[in-house]
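Here's the structure we're looking at; comments come further down.
With one protein chain withheld, the remaining protein chains of the complex are depicted in position.
So that you can tell them apart, the chains are marked A and B in the order they are listed, and the count of residues begins at 1 in each.
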Amino acid sequence: MDVSSLLLLSIALPLLGAIFIGLVAPGDRGSIRTVAFVISLMTFGCVVAVVSQFPTGSEMFATKSITWLPASTGIECQISVGLDGLSLWLYGLSGLLMLTAILVSWTAISERPALFYSMLLLLESGCLGVFAAQDLMLFYVFFEFTLIPLFFLIGIWGSEDRRYAAIKFFLFTLAGSLLTFVGLITLVVSVYNMSDSADRILTFSIPKLTDALALRPLDAKLQIWLFAALFAGFAIKVPLFPLHTWLPLAHVQAPTAGSVILAGVLLKIGTYGFLRFSIPMLPAATEFWTPWLLWLSVIGIIYGALVALVQSDIKKLIAYSSVSHLGFCMLGLFALNRLGVQGATLQMINHGISTGGLFALVGMLYERYHTRQISSYSGLAKKLPVLTFFMLIFTFSSIGLPGMNGFAGEIMILTGMFQKAWHGAEAVGGLKIVSVLAVSGVVLGAWYMLWLVQRVFFGPLVEPHDTHDHGSHAVHDLSFREIAALVPLCIFVFWIGLYPKFFLDRMAPTLDKSIPSAVANSSDLNESVAFAASKDRSLD
Amino acid sequence: MSETALLQNYLLVGSILFALGLTGFLIRRNLIVMFLCAEMMLQGVSLSLIAWGRYHNDWSGQMLVIFIITVAACEAGIALALVLALCRKSGSLDIVNWQNVREEGRMPYIDQEVPAEAMESEAWPTLTPAGIEPATDQQELYRSNV
Partner (left out) sequence: MSDNLIILIPFFPLLAAILIAILGPKLLKENSHYVTVLAFAASFVCSLMLFFSVQGQVVEEGTSFESVTTLWTWAAVDNAMIDADGHSVPFLIDVTLRSDALTSIMLCMVTFIATLVAIFGAGYMHGDRGYWRFFAYVSLFVFSMTMLVSVSNFLLLFVFWEAVGLCSYLLIGFWYHKPEASAAGKKAFLVNRVGDFGFALAIFLIWINYGTLNFHDYVVDGQVIIPGVFGQMRLGGALPYVQGGMATAICLLLMLGACGKSAQFPLHVWLPDAMEGPTPVSALIHAATMVTAGVYMVTRCTPLFHASPDAQVTVACIGGFTALLAGLIALTQHDLKRVLAYSTVSQLGYMFLALGTGSLAGIVAGMFHLFTHAFFKALLFLGSGSVMHAMGNVIDMRRFGGLRHLMPWTFRTFLVGCLALAGIFPFAGFWSKDAILASVHDRAYPGAHSHDSQDSEHDADHDADQDADDHATHSVALLSADHAGSNQADSYTNIYVWLYRSACFTAFLTAFYTFRAFFLTFYGPQVIPDESGHHAHESPPMMWIPLAILAIFAFLIGFVSELDHKFAHLLTSTPSLAFAGMHDTMQPGGFHMDIAISSSIIAVLGIALAAFLYLGHQREVEAISKLKLVAPLRALSLNKFYLDEIYTWAVVKPLEFLGIIYFWLDRWLVDGLVNLIGKVPVALGSGFRYLQTGLLPFYSLSMVVAMLILLFLGQVLWGGG
C-alpha cells in the first residue's frame, strides 16, 4: 500500500470506527473501549508508517487528490491530502495523543460509552484531517469538524458547569472561524480575479494558492483586512490574549480525554493556520500586524502566567499555563526568522506533549479523589510516588528544563525573538522590551508549576475527605494502563529534548519556504549548502 | 385577437384567481378553506405561466406547470393528511386552535364571544306578522358555522 493511501486510510479509519461503534457496536463498556482502542492503535500504526517514510525536503509528501467538483465547473475543489514539514509532526502528535486520550478514559467514562468513544474517534479523524488537508475547503471542513465532537464531549461528559462551557466554547470558536471562512473565500476569489490567463480556474488548492501569492502578492490594503479576518478564527483557536476566556472554562469542564486533545491538538490548529495561511500568503499584512501580535503574545505570556499563579483549581492553572505557552509559540512565529519559526513549530509539539501529559495526570488524580482543588491535597508523593514521578517529568518539561522538550523550543523561540529585536537594521526599541519580557515569562512559568507541585505533592500527606465517604476502595498508585498512557509521551519529552535536530531537520525546509522574508540571499544559501555538506562529512 | 391581448386576458384571469386565493388565505380560518385558497393561488400562477409559454412560443411554461401540478399533488396529499390529523386532535378545523406555538408571555388571541348556535327551529325564516319587527336577529340566522 503506498504512503498516500495510508495517509487517507489514517483519516478514514477513525471515521469508520466511529460509525461502527456508534451504530453496530456491542453494548457493554468493556468491548466498546477495546474496539476504540484497537482502532486508534491501528490508526496510530498508519500514522507512524506515514511519518517514518517522510523524506527530508520541502516537497509535499504523500499527496493524493480525489476530484470532488468536476473540472467543468471551473472550480478546483478536491479532496486533497498530503504532508509537509510543517504538518508532519502535528499530524503525528494527533495520532499519539489519541491513544493517551482513550487510555485515560478507560474507567472514567461509564455513561453512554458508545457515544463517547465514537465522538473521540470522530475527533481524531478531524484532527488528522485538518493537518493533512491540502485543499482549502477540505481544511475548513475539518477545521469546523473538530468542534462538533468536542462540543458533545464537553457538553455530555463534562463537570458541573458543562453546558455553559460547551456552548461558550462552540459559539466562541464558531464565530471566529466564520470570519476566517469569509477571509479564506475572499482570498480564493481575489487570487482568481488577479489571474488574467484565459484558462483560469477558481482554485482551492493550498499549494497553488501559496505559489500564486508568492509570485504576485495581493494589494496591501486587502491583505491587511484578509489577515484580520483570518486572525479572528486562528487567534481564538490559539488562543491569543484577550480571546482566551473560553479556554480555561472549556478545559475545566471537559472530561480528561477532551482536555488532552483540546490542549494537545486543537489549540495547535490556530498556530498552524497562521503558519499555513496568514504568514506565507499575506506577507505585507504580516509585516503590518507583527508588532501588534508580538505585543499580544507577550502580554499573553505574562498575563497567563500571573493568572495561573493564583488559581485554586489544578485544571484551571494548567489551562492558563497553556495561554502562556501558546504565547511563546506565537512569539516565535512572528519573530519571522528561521530560529523563531522552527522553534515555534517545535514548541507546538512540545506543548501538546507536556500539557497533554499534565491534563492526563490531573485526570488520574481526579478519578481517585474527585476534586481538583489544590487546597484539598498535600503530600501525595508519599501515597502516589509513581504519579508524582510522572508529574515531575511533565512539570519540568513544561517549565522548559534543559534536556527535555520544552527547553529546545523555548530557547529557539527566544533566540529568534532576540535576533529580531536586537540584531541589525530591523532592531526596534519596543520589540526589545517584548523580548526581555518574554524571557521573564520563563521565570514565572517555573514559579506557578513548582508551587503547584509543592502544594499538591509535597509536605505532610493530606487526602481529600471525599474518598473516605466512598469508603471501601483504597486509592492505588498508577495502574499499568495509566503508565502505558504516559510513557510514550515521556519518550518524546526526552527525545525532543536530547536530539531536537531529528525533528528540526524534517521541518526546516518547509518552514524556510514559508517565511520568504527571512531567508538569506542566494549567494549565502550556496555557502550554507556547502557548510551542511561538510558538516555531514565530518560527522561520518 | 392579437397575441398580446390574448396574453392580457389570461394574465388578468390568472391574477384574479391569485388575488382571490390570497384574500381567502388571509381572511379565512378554516384549514381546508385556506388550503383550497392556496391551491387557487397556485392555479392563478400556473395559468399565467401557461399564458406566457404560449406567448413566447416555448414549452418551459407548460413544463413548469406540470411540475407545479405534480408537486401540488404531493403537497395536497401531505397537507390534507396533516389537516386531518390536526382536526382529530382538536375536534375543529379552526386555525386559531393551534396558536399555542407562540412566544411565552405573549397574550393569546381570543375570539370574540361566538353566540350559541341557533336552534334548528329558530333557524328557519318565519313569516312575520305585518307591522311587527322580526324576533330573531337576521345576521345570526345566516351566519356560517365557521
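Assume contacts are C-beta pairs under 8 Å (C-beta built on N, C-alpha and C of every residue); 3 or more make two chains touch, one makes a residue touch a chain.
Because the structure is a prediction, the values reported are computed rather than measured.
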item	value
Residue touching the undisplayed chain, where the options are A:45, A:207, A:379 or A:488	A:379
Chain not shown: contacting residue from A:113, A:155, A:283 or A:500	A:500
Absent-chain contact - pick from A:103, A:293, A:344 or A:414	A:414
Missing-chain contacts mapped onto chain A	168, 171-172, 242, 244-246, 303, 306-311, 337-339, 342, 379, 381-382, 396, 401-403, 407-408, 411-412, 414-415, 418-419, 422-424, 435-436, 439-440, 442-444, 446-447, 450-451, 454, 457-461, 498-501, 504-505, 508, 512, 519-520, 524-525, 527-528, 531-532, 534-535, 537-539
Contact footprint on chain B, counting only the chain that is left out	22, 25-27, 29, 34, 95-96, 98-103, 105-106, 108-109
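What we mean here is this: only the chains that are shown with their structure count from here on.
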item	value
Rounded Å distance between chain A and chain B, as computed from the means of their C-alpha atoms	61
